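Excluded from the complex is one protein chain; the other protein chains are retained at their positions.
Then we have subunit A:
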Amino acid sequence: MPYKARTAAFTFLAIGALSLTACGGDDAGASDDAANGYNLVSEGTLTVCSDIPYVPFEYEENGEYTGFDMDLVKEIATGLDLELAVQDAGFEGIASGTVLAAGQCDLEASAITITPEREEAMGFADPYYDSLQSLLVPVDSDIKSIEDLEGKKLGVQGNTTGESYARENAAGAEIVAFPSDAELFPAIQSGNVDAVLQDLPVNIGHTEDGEFTIAEEYETDESYGFAMKKDNTELISAVNEQLAELRDNGKYQEIYDKYFTE
């Protein structure tokens, strides 16, 4: 019955179009916050998207989001005279900037490395953290440096500076990418990988029980930044002012020491 088939195809297309537009509709929901010129998603509130948890940058403690990124955006929101609302979002939506485009939040604070591709899609505030990479190994391991990884299994977090660093500098290793540290640490505990290369502060957290140790640290010349909608220049410069202020009055150092002192 060709007629019936055509109707079915038409219905299918219609449903497809409906669901597509349902995704885009959110954009119109963003209210204009003309009062302060920041174009906020929700008036009087700085809505922040973050992929939680990522210790020590963002995690939940006693029913509240905390961590290096979270403390910084708390200070920034206070400085801008705004309430802070944090939304847990998947890193795909954050890295692609779709959470911004869809009007889900005003700012992304999620240990995001500033890359040229991302700078094309989103507007970044000044870098707020230089990412140091490190190699985590069991204490009794014979891996002492990145050169010893030849033929070994190396765990990295997918789509991070750590992964690109590993691909460039540990070519002989079998590199296995995991979605987050929540899988990386079990992977080295269970012996699925021989070593883990990722952000230094996250690895330091795993040395506490004495079974693992940091073999090496690496500079990467890359830094984290808070991302915002590219055309929201008022908000970007306001955040930059707040960051400069926090560095000047010592607040930044205070927060830094709280999370990154060994």
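Descriptive notes on the structure:
Following the convention adopted for this analysis, contacts are C-beta pairs under 8 Å (C-beta built on N, C-alpha and C of every residue); 3 or more make two chains touch, one makes a residue touch a chain; residues count from 1.
As a working rule, contacts and distances are computed from a predicted model.
Per the UniProt record, the chain missing from the shown structure is "ABC transporter permease subunit", taken from the list "Lactate utilization protein B", "Nitrate reductase", "Cation acetate symporter" or "ABC transporter permease subunit". The omitted chain makes contact with just one of the residues A:A85, A:A187 or A:I214: A:A187. From the set A:T115, A:T213 or A:N240, the residue in touch with the chain omitted from the display is A:T115, counting the whole complex.
Although one chain is not shown, part of subunit A still touches it, namely residues 14, 17-18, 20-21, 23-25, 27-28, 91-93, 95-98, 101, 115, 117-118, 120-122, 153, 155, 158-159, 174-179, 183, 186-187, 189-193.
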